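All protein chains but one are shown in place.
Lettered A, B and C in written order, each chain numbered from 1.
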Amino acid sequence: MLEGILNAYPNLLKKANGEIRTITRADSPVKGKVSIVTGGGSGHLPVFMGYVGKGLLDGAAIGNVFASPSMNQILSLTKAVHGGKGVLYLYGNYSGDIMNFDMAAEMAEDEGIKVKTILVADDIASSKKGNEQARRGVAGLFYAYKIAGACADEGVSLKEVYNTTNDALQRIRSLGVAISSCTVPGAGKPSFSLGKDEMEIGMGIHGEAGIKREKRKSADEVTEDMIDLLLEDLPVKQDEEVSVLVNSLGATPLEELFIIYRKIANIFEDKRIKIYKPYVGRYATSLEMAGFSITLFKLSDKFKKYLNQPVWTPFVKEG
Amino acid sequence: MLEGILNAYPNLLKKANGEIRTITRADSPVKGKVSIVTGGGSGHLPVFMGYVGKGLLDGAAIGNVFASPSMNQILSLTKAVHGGKGVLYLYGNYSGDIMNFDMAAEMAEDEGIKVKTILVADDIASSKKGNEQARRGVAGLFYAYKIAGACADEGVSLKEVYNTTNDALQRIRSLGVAISSCTVPGAGKPSFSLGKDEMEIGMGIHGEAGIKREKRKSADEVTEDMIDLLLEDLPVKQDEEVSVLVNSLGATPLEELFIIYRKIANIFEDKRIKIYKPYVGRYATSLEMAGFSITLFKLSDKFKKYLNQPVWTPFVKEG
Amino acid sequence: MNIILHQEDIKNIIVKLDDVFKKEKDFLNELDSKIGDGDHGLTMYRGTNAIAQYLEEYPDLKISDILIKGGFRVNEITGSTIGILIFSAMKAAGLAIKEKESINIKDIQKMLQDSIQAIEKRGKASKGQKTILDSLIPALESLEENNDETDDISTIKRMIKNAYDGAESTKNLESQIGRAKWFKNRSMGVMDPGAYTGYLILKTIGDYILKNQ
Partner (left out) sequence: MNIILHQEDIKNIIVKLDDVFKKEKDFLNELDSKIGDGDHGLTMYRGTNAIAQYLEEYPDLKISDILIKGGFRVNEITGSTIGILIFSAMKAAGLAIKEKESINIKDIQKMLQDSIQAIEKRGKASKGQKTILDSLIPALESLEENNDETDDISTIKRMIKNAYDGAESTKNLESQIGRAKWFKNRSMGVMDPGAYTGYLILKTIGDYILKNQ
């Protein structure tokens, strides 16, 4: 799989140290900017490798399906991408990833590379308000990469990239709904199973069973419920602007995503909240899982500017 | 769904004559170039609307799920996009589409608009060699749009765009494999059903049952068989160049597409056929169908040049 | 007995057709899923429903306009293969009785004949290729046999029977046209959904006539 990706994008990506599971942008190391590194289990394309490139990530370390990469992988990636201004580890809040990244960070620091870590924890279903640091990271990763990448491209310090990305994450929230499960290759059975008429709110992007199961509702009803929950967690006032990401978990077709997006646009029009730069598509998946997630990013002028910076990667190209 | 798409891309797309199912690029009509028009049933995103924009299509007429748009829709679209140099109808070889487009063409001609029609018929499974005109149009549509769009952008005549696109199609072949079916919304039942261990070679992109069913094989074996069949139909010699499109029919994840692409790259390396500008992703889908297709486009210098022309649409952006 | 249909009758028949395709939708989808894309029933129901609604909006159309404008509306709402064929057929049928206020059995014959020709022309199809024509053409034959000495009622009964037999006969045909042709000999044994639709339309018209004679 990874070899196929490298074969397909020889001008955009390359291996670090000949290791197929540690991928950097083709022009890495990029000097004079903070390097952004991510990683995690495979099975979530375009997360992670699809976002390696100009304006987003410097490198990604990929583990087995739904399993963290190893500390040694992360360490060698860190050394490969380091352009002299330090490295930001930016990844989802999963314990396996944390332990491997932390170990790599300790080793990198020993070798004189400055590392800072930000955990993306945008999934409001996974833990209550007030306990945000216990939340999982899901599609909000995409916005986090955008902000970190754009900020780093300005040549500022690691500390500033760290602070800016952290500020952005305070304004990013996601919620997902699954209607079928995915099967980890080699594991044989689907990770959880749903009745024909059930849906699961707040499942994890690894097929972890979610928070609650309900009878299936219409797309409009589900969307309305989800937006209510999101706005409860992240209040947005009249005339404020948000970017919206409607994300397929894999099997759910674009057709359905646009039906959902249409509903969101209607709801926000009623609330007089302006949508700026929506994204609709498959941005963070779980193999062939059917379902979708909605991510809100409450904008400011600064974040709007960053959202508009050019990016050029295998899966996202923006002028 | 269509409204959601329009909401999401207000800078790229607009309605023709207030009709939500006839979509044009935002700057339409573009003067001084031949206009490229396509259409067909919905359920195949990014086909068709995802390809409306600079470098590709001027407009698309969208029908119900898997049903041709109406003649009146096509006619009003034709009038809306016409920039004075004639209109090329470029769409898949399906009888319902043909009848509606033909009727629209007759009416457009009555109103003084020059129309030429090219049917994309790239699916080698659907009819034997020698009887190519009876084949279905599938993912090869994407390459057809690329060539027609790039050629039209040079400001040449309708006749020349027509001839060039026809020449390209002589060099484009596709073959698909399905491992599950899709359900037409409202129709209730999946269009065909496969046993757990079966796959279907050459199914239609509307869930029409395919040419033959087989026990499932490994991705590598299936890919090898498919490339053999494609090269039998479209011989490619050593040192010639092809572009390859590995396309998901919907549910099949990118991870699997890259496994397939890797195998193709290996096969072609052995055969010393050069792959130029591969495409891997969801380019022509069938709702949530699981499966994939492979398209080969045998290149020449002229077509390589066209493949490199910039495009900017909701779903494809190339510098 | 002789048959005369007025504008009101045509409108009643269209309401009946809407009922019939609502009921037969799933069965037609099932046929189409075997040798097509599984939507034929849905499309037909959308079409009959659209024209029924259209007539509520425009209750005063004359017969030929019900057919011509109604057919246009069917195509506008459904697009699709069957939608353009039905439009072509209805337009031809409307033109066949252009200014008439009422229609008799000879008019029906002419309308069906012109409809068939329009479908043949637009679909580049002929009898025996496993299409809607395979129920319509045998039905026309029974009308052609009608003359001053035969009874309209028994002609209509024969028309329904011939249409049914024609639809049934498609089970033994291999599709040669439309999507179904890609199924090749796997289309054998399955009745063509469009042919069954042809029968349903004629049966609905015929039943109405028989009931209101």
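Keep in mind that, in the parts below, a contact is a pair of C-beta atoms (placed from the backbone, for glycine too) under 8 Å apart; a residue touches a chain by one contact, two chains touch by 3 or more.
These numbers come from a predicted model, not from an experiment.
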Chains still shown that are in contact with the chain withheld from the display: A
Sole residue of A:P46, A:G63, A:G140 or A:P314 that reaches the chain not shown, by the stated touch rule: A:G63
Sole contact to the chain not displayed, among A:H206, A:K263, A:R282 or A:K298: A:H206
Touching residue (missing chain; options A:N7, A:T24, A:Q73 or A:T165): A:Q73
Those residues of chain A which, in the complete complex, touch the missing chain: 41, 63-73, 94-96, 99-100, 103, 126-127, 134, 136, 184, 186-192, 204, 206-209, 211
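In the analysis below, only the chains that are shown with their structure count from here on.
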Neighbouring chains common to chain B and chain C, by label: none
Remotest chain, chain A as reference, centres from CA atoms: C
Chain A-chain B separation of Cα centroids, rounded to whole Å: 30
Inter-chain centre distance, chain A versus chain C - centres from mean C-alpha coordinates, in Å: 55
